[in-house]
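Every protein chain but one is kept in place in this view of the complex.
This part shows subunit A:
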Amino acid sequence: MRRSIMTLLPLLLAGATGCGTVGAAQEAVDPTTVRVLVRDINIRAAGVDCAGTGPYQHFHNRAPFRVLDPDGAALASGQLPAGTAVAAFAEDLGVERLPTYCEFAVGVRVPQRTSYRLEVDGRPALDLTPDSSEGPALVAVVPS
């Protein structure tokens, strides 16, 4: 019984983050955060929920995503949450609505690999770059 629970634990933890770990049940997985900064420079109030605009419209709440290994195998999958609007420029423009980017952050659990890529809604995958400045994260910036 204890063994069954231990086998299920990674799956339960993955479920708690809203994401699934794909095809990596026998490997150790580490929690990390996938962050995507969509630099669409759309006019919004900073801090509001957002989605990508223009050519980045497929970045939005509930959009399906997969984290891929260098061979294209899926390591984790899930749905993006809503993005958060962040000011594109440091200057105080003195207005409520200002040029912003849309930033997404979603927790995943993935096994160790030399590199990772992110596929959103079946579109061409983006390179993810490790970044530990705010905790373990894999980061993509579009356009790069």
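Assume a contact is a pair of C-beta atoms (placed from the backbone, for glycine too) under 8 Å apart; a residue touches a chain by one contact, two chains touch by 3 or more; residues count from 1.
Simple rule for what comes next: contacts and distances are computed from a predicted model.
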item: Omitted chain, identified by the protein name its UniProt record gives, among "Thioredoxin domain-containing protein", "Electron transfer flavoprotein subunit beta", "Cytochrome (Ubi)quinol oxidase subunit III" or "Nucleoside ABC transporter membrane protein"; value: "Thioredoxin domain-containing protein"
item: In subunit A, positions touching the absent partner; value: 42-45, 48-51, 53-54, 57, 60-63, 82, 97
